[in-house]
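Take a look at the following structure, please.
Every protein chain of the complex appears in place save one, which is left out.
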Amino acid sequence: MTGLPEYLLGLGDDALVAAQRTAEWCAKAPQLEEEVALANLALDQLGQARAFLTYAGELEGEGRDEDALAFLRDEHEFRNVQLVELPNGDFAVTVAKTLFLAAYQNLLYTRLARAAEPRLAGIAAKAAKESAFHVSYASLWTVRLGDGTPLSHRRMRDAVEEVWPYTHELFEPWAPPEAGLDPAALRGPWLEVVGRALGEATLTRPQDGWAATGGRSGRHTEWFGLLLADMQSVHRAHVGARW
Amino acid sequence: MTGLPEYLLGLGDDALVAAQRTAEWCAKAPQLEEEVALANLALDQLGQARAFLTYAGELEGEGRDEDALAFLRDEHEFRNVQLVELPNGDFAVTVAKTLFLAAYQNLLYTRLARAAEPRLAGIAAKAAKESAFHVSYASLWTVRLGDGTPLSHRRMRDAVEEVWPYTHELFEPWAPPEAGLDPAALRGPWLEVVGRALGEATLTRPQDGWAATGGRSGRHTEWFGLLLADMQSVHRAHVGARW
Amino acid sequence: MSISAFDALIAADQKIENKDWMPDGYRESLIRQIAQHAHSEIMGMQPEAAWISRAPSLARKAVLIAKVQDEAGHGLYLYAVAETLGARREDLLDALHEGRQKYLSFINYPTLTWADVGALAWLTDGAAVVNQVSLCRTSYGPYGRALVRICREESFHHRQGFDLLHTLSRGTPAQRRSLQEAVDRWWQPALAMFGPPDSRSTHSASSMAWRIKRAGNDELRQRFVDLCVPQAEALGVRLPDPALRWNPERGHHDFTPPDYDELMRVVAGHGPRNRQRLAHRRRAHEEGAWVREAAAVHAAKQAAKQAA
Partner (left out) sequence: MSISAFDALIAADQKIENKDWMPDGYRESLIRQIAQHAHSEIMGMQPEAAWISRAPSLARKAVLIAKVQDEAGHGLYLYAVAETLGARREDLLDALHEGRQKYLSFINYPTLTWADVGALAWLTDGAAVVNQVSLCRTSYGPYGRALVRICREESFHHRQGFDLLHTLSRGTPAQRRSLQEAVDRWWQPALAMFGPPDSRSTHSASSMAWRIKRAGNDELRQRFVDLCVPQAEALGVRLPDPALRWNPERGHHDFTPPDYDELMRVVAGHGPRNRQRLAHRRRAHEEGAWVREAAAVHAAKQAAKQAA
């Protein structure tokens, strides 16, 4: 069974990798308003990652701080779902990834905010507010693109289909007693939130078929190694340096 | 003044980084014929890199083999020109980079094949034959694109202009006595080779303006750190392992 | 030549050549099979090409580039064989891009670590060799001759894959762990390369009658398993099948057959990487369109000049 430190790593890694991907949009977004909004998302995710990783490192008790955990673990030691590793693709893919992740995180954080463990509850309460904004932002763009031009409709539809197989992993049984929740129970409410956005966007929910799995036990996608190689390169090139 | 070991590093690094970039086309080339041809170029470049780096490591006498030199040096220790670091861009940019580099290498290798140092002469003699093929291949495509459609003409022209400022570095004074040549003297013949291809391609030679410099002393472009982070990631993640 | 002449050639185990008369069904079966083979070669470049930039030694990097290059060469060669039957490369590529023609399902699995590059070569190229050695005796001459050359290169790839894994097997604990994990991932996809059991194969019977195929799926799969067992021992890896054991009565290893339902799902497009592999292939093709067009326009200009 998953212990609390490993669970916190998973929450932190989800947020960290999502932040890394979102920040790839900096200086490349479709318009200035999106530059600002996407940077906001990335900053929120990064803030959550730092809080969870710091907490995980302290519970672990081996002296690893947020940077040791972010920059000095190897690929198979990361506990994030594969969803967050997917390349950004076009803006529609990013919107789909953001919608699916944020809807899950918002439900999860809202429940974790009531956890008995006060520090976990505190981090989650702040994160729940942030992810609520992420859900509205991604829903808004899902609708704009889905109910926009024929081209944007097609791209949004393709994006939803492409990312869908990676959503199942979010609801795998993987939570310690301290979390006080069953991830599988989040899928119903999640389908409601996501279904509402898709419906308004004139899109239909894809069929469930092949489902990605393995991220929580350290098995990641072909893209993740490259993401880490880039992210960790400067830190690792200077052993023991302070930044 | 440049010593022979450092010069060999420069020759090897030029070829290594060129091979790395060329091989990025694998499974992405415009047609199967180009898959085969570009892989050939990459293999030739990689073979040259291995020969020069192995030789450099032996002269240096500190037990560094080709892999130690390729995978365990940091950015500022690489001695390649910035030209080879440039991203591949579209196929026209790759053709322009290849034409400019191969025309230089062919002239250089042909002269080095007559160097007094027999090992250097031997590597260069083999490489000269290879680079002669690279020149014809890149010239052929320069002409096809330059004298093809209006779109391809425009892209080939833009590519030549984009890459041109990075060609000056090839002719900087940077050769040890053992090489028996003055790099600056190669520019005349180089302009002839390149000018012939450009002329046939209905393109004009760009104005000389800003000129890139610094590669030979370890100052590289913004892109080079990412190239190295990727290239060295697996090797560096397993300290002391054999492959 | 006529249908009786064709039948006589087949019966006498002689080769059919492209100028010979042949039944439409024979021609169509061949084009389908050769196109699928060609598509598999060019799609199969992707899971390996992804590791070229990171290959952990320059020697391995060279080997890997050469392997991917061979696959492109095989693709070229096989499309040319299909063209001897009246097909056009362009149309076959369209059929691939639109999902009307298939490629081998193992290509839809990811190569997650450097060890996967070796396991993929050892197991899937090994399976390809077993398949293709038998196909070298196919009744269509141009295809058989292409296969002789392809087989030689594939068996080289197979040996290089084994060599890569053998180095890992003598390496660090992390390297040995990655070796075992990669073999665990690739065993099933490799077994599935031989297709469904003969009893469920849609095309097998007619292909056997025309001697396009020379051996059944089940027979070839058994041959592959028997070959792998001693090689796995030499690598010190466990093949992930608890039922795998020598059966002295049959003179073969017993083993668990691959999951055909999964195979059918992946063939139908629902594997881990189907979407991405096809999207990658389509994008490369689309982004190359202006280059191919420029070459064609330039060639036409040259031809016009020479004619003038």
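Just so it is clear, A, B and C label the chains in written order, and each chain counts residues from 1 on its own.
Everything that follows uses one rule, which is that a contact is a pair of C-beta atoms (placed from the backbone, for glycine too) under 8 Å apart; a residue touches a chain by one contact, two chains touch by 3 or more.
Note that the structure is predicted; figures quoted are calculated from it, not measured.
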| item | value |
| --- | --- |
| Visible chains that the absent chain touches, using the contact criterion stated earlier | A, B |
| Hidden-chain contact residue, picked from the options A:Y7, A:Y55, A:F78 or A:F91 | A:F91 |
| For chain B, the residues touching the chain missing from this view | 75, 161-162, 209-210, 212, 219-222, 225-226, 229 |
| Contact footprint on chain A, counting only the chain that is left out | 16, 20, 23-24, 26-36, 39-40, 42-43, 46-47, 49-50, 53, 66-67, 70-71, 90-91, 143-145, 147-149, 151-152, 155, 230-231, 233-235, 238, 240-243 |
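We adopt the following convention: only the chains that are shown with their structure count from here on.
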| item | value |
| --- | --- |
| By count of C-beta pairs in contact, the leading pair of chains | B-C |
| Overlap residues in chain B, where contacts from two or more other chains coincide | 230, 233-234 |
| Multi-chain contact sites of chain C, meaning residues that touch two or more partners | 54 |
